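For this view, one protein chain was removed and the others were kept in their places.
The chains carry the letters A and B, assigned in the order they are written, with residues numbered from 1 in each.
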Amino acid sequence: MDSLLKVNNVTMQFGGLRALGDVNFEIVEGEIFGLIGPNGAGKTTLFNCVTGVYAPTEGAVEFAGAPITGKRPDQIVDIGICRTFQQIRLFPNMTALENVIVGVDARHRTSVFGAIFRSPRRKREERESEDEALRLLDFCGVKRYANDLGRNLSYGDQRRLEIARALATKPKLVLLDEPAAGMNPVEKNGLRGLVRKIRDEGTTVLLIEHDMKVVMGLSDRVAVLDHGEVIAEGHPEEVQSDPKVIEAYLGTGGAATDGKAGQENSASDEPGTVSARAREPGGEK
Amino acid sequence: MECNFGLFGPQVVTGLILGFLYALIALGYTMVYGVLKLINFAHDVIFATGGIAVFYAFGMWFGITEPVSGVELLLVVGLSLLIGGIASSLSAAVLERFAYRPLRRRNAARLSYLITAIGASFFMTYMYQQNFLLGPGRRPFPNYMSRQSAVFEDLLGTRVTDIMFLLVITSIVCLIVLDRIINQTRTGRSIRALSEDITAAQLMGVNVDRVIVTTFVIGGFFAGIAGVLYGLRTGSVEFNMGFFPGLKAFTAAVLGGIGNIRGAVLGAVMLGLIESVSSVCIGSEWRNVVAFSVLVLVLVFRPTGLLGERMGG
Partner (left out) sequence: MAGSDRDLRTYLGDRYPRTAERIPDEVIKVAQPLFGVWRAIGYGRYLLAILVMIAIPILMKPEIVPFLEDFDSPIPYINGSFGVSVLVDTGIYILLALGLSIVVGMAGLLDLGYVAFFMIGAYTAALMTDSGGAEQFHFVVWPNLAALPFAVLVCVLAGVALGTPTLRLRGDYLAIVTLGFHEIVRQTANNLPQTNGSRGIPGIERPQLGPIEFTVLGSENYWFYLLIPAIILAVIMIRHLEDSRIGRYWTAIREDEVAAAAMGVPVVRMKVLAFAIGASTSGVAGWIYAGYLTFISPANFPLLASILILAAVVIGGLGSISGAVLGAVLVQGLPQVVREASGGETIFGFDPETGRIAVFGFLLIVVMIFRPGGLLAPKRRRVELSEASAAEGVIVDETAQPSKDEIEFASSVHEAAQHKEGS
């Protein structure tokens, strides 16, 4: 097995705050890698460093043997990494189908002129992207909402749609940021099935998750992040018996001992997320 | 295109005066931005409202047509500033309540706020332009303060008139008062809390709606005072008198770091100086071009401004 993603000594400094300190880990092709840790441990910051939202202060990220630090988010997608967001970020006024097609578009090459003059390539690509988008909507179990606007989907379905959109870019590695947050137990079960299916189709998965059940049941390997540092790494069984890990979770007041913590956190949505906008009245289709 | 260094002294003085005027207006932009992360494009009309209110109150109703002096002058000046400030505060509060709050209620996209603000700005400006209000031309500002008499006949080669002096003193007093309000009162604490994290402030029991209105009212009050001072200095009011001062005050706020009150003052003074010095060096017909070029350059090279975007003192 080759290593797909290599995070080498990544440090991220925001002014005086050290969000990540010398983080190292490797993800092997074809595995589900879980990244856990208490709130504020730097998990999302690490995602942002990998996906080009931030450039790490120090250290480097390598993907399939080539350095990717300092590249723009859209270049990272081209290279083969795509992500979802902890606070769902769909395109709320586009249909579910369109949301996914935007992801498919990343692999297409129709130019401005091709679009204006309706080149044969554009015709082919538009047909392809619709088929592919429908396939992915089906894959993620939200095909029946294809024509609904993103903001009108239920919370759990929005999460699934976001995953479908990420998969549409055909990533080699998909980064899921707390996909189970805010889901009920039935939805969580479904999600676990989905994540396994994604891996079985050949996409490597990096998963951030608060919900221990989800993470431990799914992951082949797990890394634990605390205060911006990796305090443990290995198979789920090894990690969960590691005293440092238990200490880390307790050290923050025991808030994150089970899945409920994740839900509480995601309940305080920032304004402007899809779920917050779902209440918006008067929006015409 | 040559700089006449002999004119530098006067340019520095006029630049500073201009800068203080911009600072008073810039406070409103920066405070609202600090709290709502929104540029209140309609702030220019709020500024104009102050001057226009005094034009009506003094010129039309009280009928003050001659300069007054002594204690009477102090009273009249104080009253006019108060009227201007209150009128602008009211218009700012109305704007917040009826235009912005409905958008906040439904978590509207940022574009909606901006378009609403533009709409409000042009709505009010062109209401003023209608014949039942100001009409299209310039209208004389009530001349209760002599435009001739000067406190300093020669300060760095400049004749500093009473009005210029009043402008600077009032601005400095306002800035000190605002600094006190923001840093030492309960209201100020709430405003700062909101500017740090609106959700957290809400959870801590801050009445968000009230604090936001208060912010608009405070910013509006200073803008109104600036409107009166501007009317005094130019001797006239006009329906679109807010446009350029507003745009430049905004530039000043960005220059200093929008959301940051001290930055706004610093940016305003710098912009005033740049503008008045460039009028001499390049030609006064280019001064707006220079001011906006500065804005573009600042935004491109230092988008967070000189002092950064934090509100607290």
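The rule is simple: a contact is a pair of C-beta atoms (placed from the backbone, for glycine too) under 8 Å apart; a residue touches a chain by one contact, two chains touch by 3 or more.
Source: prediction; values computed, not measured.
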Residue among A:Glu29, A:Glu58 or A:Asp105 that touches the chain left out of view: A:Asp105
Contact partner of the left-out chain, one of B:Val12, B:Ile25, B:Ala108 or B:Leu307: B:Ala108
Among A:Leu35, A:Cys49, A:Ile68 or A:Ala146, residue touching the chain not depicted: A:Ala146
Residues of chain B (touch criterion as defined above) contacting the omitted chain: 38-39, 41, 99, 102-103, 108-112, 114-116, 118-127, 129-132, 136, 247, 250-251, 254, 283, 285-286, 288-289, 292-293, 295-296, 299-300, 303
Chain A residues that touch the omitted chain in the full complex: 51, 53, 72-74, 77-78, 82-83, 85, 89-95, 97-98, 101-103, 105-108, 110, 112, 114-118, 122, 125-126, 129-130, 134, 138, 141, 143-144, 146-147, 149, 165-166, 168-169, 186-187, 189-190, 192-194, 196, 212-213, 216-217, 236-237, 240, 246, 249-250, 254, 257-258, 282-285
